[in-house]
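Scroll down for the structure; my scribbles are underneath it.
A single protein chain has been omitted; all remaining protein chains appear in their positions.
After this line comes chain A, so read on.
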Amino acid sequence: MTSAPSGSLTDRYIQAVLTGLPARQRPEIERELRASIADAVEDRAGSGEPAADAEAAVLTGLGDPARLAAGYADGPRHLIGPALYSGYTRLLTALLVTAVPAVAVAVAGARAVQGATLSGVLGEALGAALTTGVHIALWTTVLFAVIERAAAPGRGARRERPWTPAALPDPPSRRLRYGELTSVTVATVLLCALILLSPMLTTERTPGGDPIGPLSPWLWETGVVYVFVALVVADLGYAFAKYHARWSVPLAVAGTVADVAPPVTLIWLVANGKALNPAFVQAAGWSPDVPRWVGIGLVVISVITVLNAVVGGIARARNR
């Protein structure tokens, strides 16, 4: 379409712009950009400039194709925007400085109890710390990137109710809630890490030297452990939703269900004797009473959690 002899330079430029754009925008932008470049080249060539120089000058004037593509793009051109950035860095820092050393210490302690060598203990602890750190960084980033994109259309909806100073949260309570959110996140990450690592982080071994996990192997065979971890993580998701979004009936119902699901699952597991590993109890030489008390303890904690979730949900509904 271009009349310039070295049309390939323009073609390559346009290609570079289009790569940065969603497919549905491409045909029209290509057509228009091609015409605009050809017009500009023609104009320069008309005043006596050699066509190749004119083309190069026009493309230089248009600048980096990536920046031009960014100008055309509709969606956010950043992963985490200014509105969420400070929350992101605060949460990431809090998680990294708490969970990483905690996992390292837990792994080191478990290995030391199992009688590993010093270098073995240090190596495993460092490896576990690194893995935990990478996971925390990745998933926190993914979570905030998702919030960034999910919140974008919602911003318009939130504006429907005009803002008044009365909507200001009390600074201490918001800070308190932020602290609460951070500690809930840290606790969730630690709990999930402990559950998933428990088959390795055990103090007991078979005579053959294989580790005996404290939790029932049935959980892994059936995949129930992953369901449980998913429920706990979903609950954390609702904690974030509650923090970032206004109170609404669907959110409150979903949040209460998310709060109640993990403890109810736990009660069911304990009641059916699926929580503890009988082999572990035997290897540790516990009396039959110990698992019973552990079970009762877990059920009591679960019931308290359920009551707390229901009472808290009702209180939030009243105070909204």
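By definition in this document, a residue touches a chain if its C-beta (ideal position, glycine included) is under 8 Å from a C-beta of that chain, and two chains touch if they have at least 3 such contacts; residues count from 1.
Keep this in mind: contacts and distances are computed from a predicted model.
Chosen from "PadR family transcriptional regulator", "MoxR family ATPase", "ATP synthase subunit b" or "Peptidoglycan D,D-transpeptidase MrdA", the protein name that UniProt gives for the omitted chain reads "PadR family transcriptional regulator".
When the omitted chain is restored, the residue from A:67, A:205 or A:292 that touches it is A:67.
Touch with the chain omitted from the figure is made, among A:12, A:31 or A:90, by A:31. The residue touching the chain not shown here, chosen from A:40, A:196, A:241 or A:257, is A:40.
Where chain A meets the missing chain, the touching residues are 1, 28-29, 31-33, 35-36, 38-40, 43, 61-63, 67-68, 71-72.
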